[in-house]
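Please read through the structure below; I'll follow up with questions.
With one protein chain removed, the remaining protein chains of the complex are shown where they sit.
So, chain A:
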Amino acid sequence: MMNYDSAPSGPPDDPAVHARGLTVVRGPRTVLRGIDFDVPRGQITGLLGPSGCGKSTLMRATVGTQAKVTGTLQVLGLPAGSPALRSRIGYVTQDPSVYLDLTARQNLDYFAAVLLPHASRADRHAQVTAALADVDLEDHADALAGNLSGGQVSRVSLAVALLGTPDVLVLDEPTVGLDPVLRRDLWDLFHRIATERGAALLISSHVMDEAERCERLLLMREGRIIADDAPDALRERTGTGTVEEAFLKIVDAEKAKEALR
């Protein structure tokens, strides 16, 4: 058996995700065009941009489920997609990937067994209960996922990603369709995971007001990263009041540059 604990993870101050010249081709289209970025540990990095700009592809490449990836892409010091990484990354796809004909708890029980086959039954049970509590679903644990609301199902999907205390969490629009209170609670949870466990979180969103909650932002447009900075620095640099205005200003500047070419 492979011992995942002894897998190399690089020195702790190394970024959790390190990309240089990352390019992804899907069919006739180049979705990511040679981008560079880092995702530091112990922080939330927001990935923002209009839909279709390549956010999900970047996340799938990081998790190792995307084909035709070229360039450098290292996760915890290993090439993305390495077998040793599979138990160390929590991944939430845009559409909730859970079994609708199972209850929330049965879903978590199964994924916990896949993730932690050597843990004792009691240990797995504790992890499942903790994950359900983290996403505030204890009251609906025994309801069929198919009978839950859209927001509740996406929380079941999120809970699956929290199992096994991953070092890297890749969350593709985890708060879409949730009410403000729940969104605030989840962001509090994300911050706790980052600071208490030192995990690296890469969270995508197309809702700009969520950007303010991230320590660092990657702004994307048409397969490129057009800004990589802290929200405060972004606003200061562009002389704007919100990240949304900053994003628009940067996009306009890019468009003006393109028009000049």
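Going forward, a residue touches a chain if its C-beta (ideal position, glycine included) is under 8 Å from a C-beta of that chain, and two chains touch if they have at least 3 such contacts; residues count from 1.
Simple rule for what comes next: contacts and distances are computed from a predicted model.
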- [ ] Pick, from "Transport permease protein", "Formate hydrogenlyase subunit 5", "Hydrogenase formation protein HypD" or "ABC transporter", the protein name that UniProt gives for the chain of this complex that is not shown.
- [x] "Transport permease protein"
Task: From A:T23, A:S97, A:T129 or A:T165, residue that would touch the chain that is not displayed - done: A:S97
Open item on the list: Going by the contact rule already stated, which one of A:R86, A:H191 or A:H206 would touch the omitted chain in the full complex?
Closed with: A:R86
Task: Of A:L78, A:A113 or A:L189, the one touching the omitted chain in the full complex - done: A:A113
- [ ] By the contact definition given up top, give the residues of chain A that touch the hidden chain.
- [x] 1, 4, 26-27, 63-69, 81, 83, 86-87, 89, 91, 93, 95-102, 106, 109-111, 113-115, 117-118, 144, 160
